[in-house]
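With one protein chain removed, the remaining protein chains of the complex are shown where they sit.
Up next, subunit A:
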Amino acid sequence: MTKPSWLDQRYERTFFDSQTLFYDDVIRLRGKEWLNDSIINYYLLYLENVKYEQQKDDLLFLSPSVTFWIMQVKEKEDVADAINPLNPTQKDLIFIPINDNSDETGEVSGGSHWSLVVYNRKEDTFNYYDSSGDYNYGSAVKTVAKIAHFLNPKYDYGTMSIKINKISCSQQQNGYDCGVYLLSFCDVLGNAEHVKNVSPRDINCLREDILKKIQQGVGAT
């Protein structure tokens, strides 16, 4: 893992008025490191506010911290407070990052895998995209059970029986790139492209591309 010359241990910069990145967040983009919630959130903010700014009224990218919070709170009102301010019922495509840390056992861990659920309002479908088989499917079911009602009131709050389609998508060939696949899937789906066409090369490029955006201060405030 080589360190870019512009990145030092004291690096700290805030983006989109809401996400501060530190050295140990950014360095994860170099080489074979797992991505964390801060980097995921940075890129989702970039997609929402820069790349797909024209479609801002239609697309909603939930922050990993929002999904994490939703999984931690017990009361329906608390979930509503977290998600309703984002106007989810107004959006056509809602991107929901899934992490497998949200166990109800009370055991808090940082998680080991990222994947994606997308709600498509026009088709009224929940689609599941996982670069590693269906590793996070159980977490996805639990997350959707808590969120679906606030995306479309026809779904009852807390129901675990909502149909979630497993979509065939590109698979990671290693044990560290799932976060990058999650971001890549969000990117291509925002463009209505196909998730099967994401190649390992695209994934490496995306790592470098995100790093470059951070270096250039895209979205810095």
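Here is the rule we go by: contacts are C-beta pairs under 8 Å (C-beta built on N, C-alpha and C of every residue); 3 or more make two chains touch, one makes a residue touch a chain; residues count from 1.
Heads up, the rule we're going with is that contacts and distances are computed from a predicted model.
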Revision key, fill the gap. Among "Small ubiquitin-related modifier SUMO1", "Thioredoxin domain-containing protein", "Metaxin glutathione S-transferase domain-containing protein" or "GPI transamidase component PIG-T", the omitted chain is listed in UniProt as "Small ubiquitin-related modifier SUMO1"
**Study point:** Full-complex contact with the absent chain, from A:Ser38, A:Asn127 or A:Ser184
**Key:** A:Ser38
Study note, to complete from the structure: Contact with the hidden chain, among A:Trp114, A:Tyr129 or A:Phe185, goes to A:Trp114
Point to revise | Selected from A:Pro64, A:Gly190 or A:Gly219 as touching the chain missing from the view | key: A:Pro64
Point to revise | Contact residue for the chain not shown (choose from A:Asn101, A:Asn152 or A:Gln171) | key: A:Asn101
Point to revise | Interface with the undisplayed chain - residues on subunit A | key: 9-10, 12, 20, 22-24, 33-38, 64, 68, 99-101, 108-114, 132, 135, 175-179
